[in-house]
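Of the protein chains in this complex, all but one are displayed in their positions.
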Amino acid sequence: MTNDLIFDVANVTLRFGGVTSLSGVNLQHRRGEILAVIGPNGAGKTSLFNSLTGVYSPQEGSITFNSASGASTSVIGVPPHKVARLGIGRTFQASRLFNALSTFENIKVGVEARQKTGPIGAMLTLPRTRREEQHSDEKALELLEFVGLAHRLNTPADSLPYGDRRRLEIARALGTNPEVLLLDEPAAGTNPSEKLQLAELIRKIAREKAVSVLLIEHDMRLVMSLAERLYVLNFGSVIAEGTPDEIRSNNKVIDAYLGSSDAGSALGSSDA
Amino acid sequence: MSNYIAAGLFAGLIYSMVALGYTLVYGVLRLINFAHSEVLMSGAFGGYFFLHAFMKSNIASTPTRFILLFGAIVASGLVGAIVAFAVERFAYRPLRRRNAPKLTYLISAIGASYFLLNFAGKEWGRNPIEPPPVISAAVQWQVFGTHVNLYDLVLLMVTLVLFGIVNWIVVKSKMGRSIRAVAQDSETATLMGVNVNSTIAQTFAIGGFMGGIAGLFIGLAGIVDYNMGFTPALLAFTAAVLGGIGNIRGAMVGGVVLGLCMNVPLYWLQQPYYAPVIGFSILVLVLLVRPTGLFGESLGRSA
Partner (left out) sequence: MSSREPRFSLNKEDVRLGATCFAGALLLAVMTGPAGTPEQPLGAAKQAIFSSHVFGFLVFGALLASLSVFRRKVRMGEWHSRRETPRRSMRSVLGMRLATMGASWWLLAFVIAVLIALLLADYTGPYVANKFSVAQLMGQFHNTRTYGYIVFVLWIVNSWRLRFSTREHRVHLPAFVKSVWFRVVASALAGFGFALCADPWLPERFSFSYFTFSGPSTHAFLSHLPTWLWSLGGLFLGARAVLADRKTSTKTNRLRARQFGVSTNTRFALYGVALFVAFEAPKFMSPFWQLAIFQQIGIFCFLAIGLNIVVGFAGLLDLGYVAFYALGAYVCAYFSGALPIHPPFILSPFLSIPFAILVCMLSGVLLGLPTLRLRGDYLAIVTLGFGEIIYVLATNLQSVTGGANGTGIIPSFTMNVPGIHFALNGQALSGDLNFYYLLLVIMIPVLLLFTSLNNSRVGRSWAAIREDEVAAASLGISGLKYKVMAFAIGASTSGVAGVLISVKSGVLFPSNFALQVSITVLVLVIFGGMGSITGVLIGSAVIGWILQFLLFHSFIDYQDADKYMYIGAMLILAMIFRPQGLWPSKRREREFHDAEGGLGSADAMSAPSDGSAA
């Protein structure tokens, strides 16, 4: 029987020198769920992400990733590329595409990260290499269509508009066949109509690809409409957890956001 | 045995002087200055030409010799500083203006190194030359069962004085403050009104001054040659890494430790050409075990 929780984060504490970035964070991410982590700037959201993907190693606590095959793995201390191979895909706050490669090639790099062809196979173009190449071509095209970038196939990534860069980054992460996708502020810097498209895309990923999504986002309206459950971080610890409605009426959350310009209005406006 | 320790110690002093140049440049630019070996070489040539021009006969009186030696040290330091400054000006700054990737800096520094190396070879011949004996080899003392001659003493004093001065510059002076600021965060330093370009140039010049003097001492101990800089510079880089690159104290200690590590085993091996092999193995070992070196990195914090 597979575990119902895809990520089980228990009592994670992360320190840098004397600064405590995360303290005693608990988080449960259910399989197939769209989960959001919100919080003011500097609350430790990205640190949490980096701990989940092996970039940082927290000093205390445990992070367990339960894959669909039933295997449970601790993520702490595992280098990022091995974490990625477990089935954890991510995007970055400032999108980090391979700018000199075309859109198509960007996704191919993602797809091919899981393939087996070594240098000798690649040099001699052995049958397996050819099969894998064919497969990655098809998969990349499929993903391009999935995120709606098929018309930008050969555009180099550095000349894509901002919203397209975001979608390409998601598609690239999807190329690795992840079980869970970690999105670090996917809507940052996009315009309202792009935001709508993006929300639709994230829902589609959860629904059609059966990928669990863990999301950091500043845009409250987007988060409230998208997430099934939320965690609120402040000063490195979880101050609230629940459905969007519960969060909206949580006094602690409102306190934490008071003073920060977008919070009150964002929380209020999402009632509409 | 004590002979080998003494040899290691004094070789180590030279390495630490050269290592300082690497460390300073690394501290501000996060780059290895591959052209530093040619700074040594040009310093040695500077000192040689000075002595050649002013020391007409081998039998000068002792005070005259000391004045000449002092002059040669200053001359070699100045030539080293000028060459280091020129390297920064022509091989680094045009790239910095364009915000070029790191690989290009390394390559252009190697280009500068090769240019200077062979330019010197062409202009001053490719045969090794012996500098005039400005320091008499006859004066010797017996310390702990080994001979220490005047050369060693002068080297020790010069190194200590120079390290004192550089440490003062970096820690106390205004110039040092801007150097440390650039080392920590050059963008913020710019915002604070530090002229990053001139600070970097000054850093190169300070390192070049030390490197040039080290070159002179290498030359005085043996020969002056167009490719004399290469091996000492490589070993000095090892010393810098050993002490923690980007760290001034680390350069000093790393140099001495390296000198000892390289020379003491020769007591058993008896083959001088193993010294660079040992030095190189130490480099790989340090990188493997403790890449941040003995004292840790960062110029900004160390001082």
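The first chain written gets the first letter, and so on, giving A and B; residue counts start at 1 in each chain.
In this text, a contact is a pair of C-beta atoms (placed from the backbone, for glycine too) under 8 Å apart; a residue touches a chain by one contact, two chains touch by 3 or more.
For clarity, every value in this text was computed on a predicted model and none was experimentally measured.
Note on the chain not shown: across the whole complex it touches A, B.
Summary of contacts with the chain left out: across B:K122, B:H147 or B:K172, the touching residue is B:K122. Within the complete assembly, A:A122 is the residue of A:A71, A:A122 or A:A210 that touches the hidden chain.
When the omitted chain is restored, the residue from A:N41, A:N154, A:S193 or A:N251 that touches it is A:N154. Of the listed residues A:T13, A:N26 or A:S102, the one in contact with the hidden chain in the full complex is A:S102. Set against the missing chain, the residues A:G44, A:G110, A:G163 or A:P186 yield one that touches it, A:G110. When the full complex is taken into account, the listed residue touching the unshown chain is A:A173, out of A:V9, A:L22, A:I38 or A:A173. The set of subunit B residues touching the chain not shown comprises 31-32, 34, 45, 48-49, 52, 90-91, 94-95, 98-108, 110-119, 121-126, 129, 224, 230-231, 234, 237-238, 241, 271, 273, 276-277, 279-280, 283-284, 287-288, 291-292.
One chain of the complex is left out; on subunit A, the residues touching it are 53, 55, 79-82, 84-85, 89-90, 92, 96-102, 104-105, 108-110, 112-115, 117-119, 122-125, 129, 132-134, 136-138, 141, 153-154, 156, 158, 172-173, 175-176.
Criterion: only the chains that are shown with their structure count from here on.
Centre to centre, using the average C-alpha position, subunit A and subunit B are separated by 49 Å.
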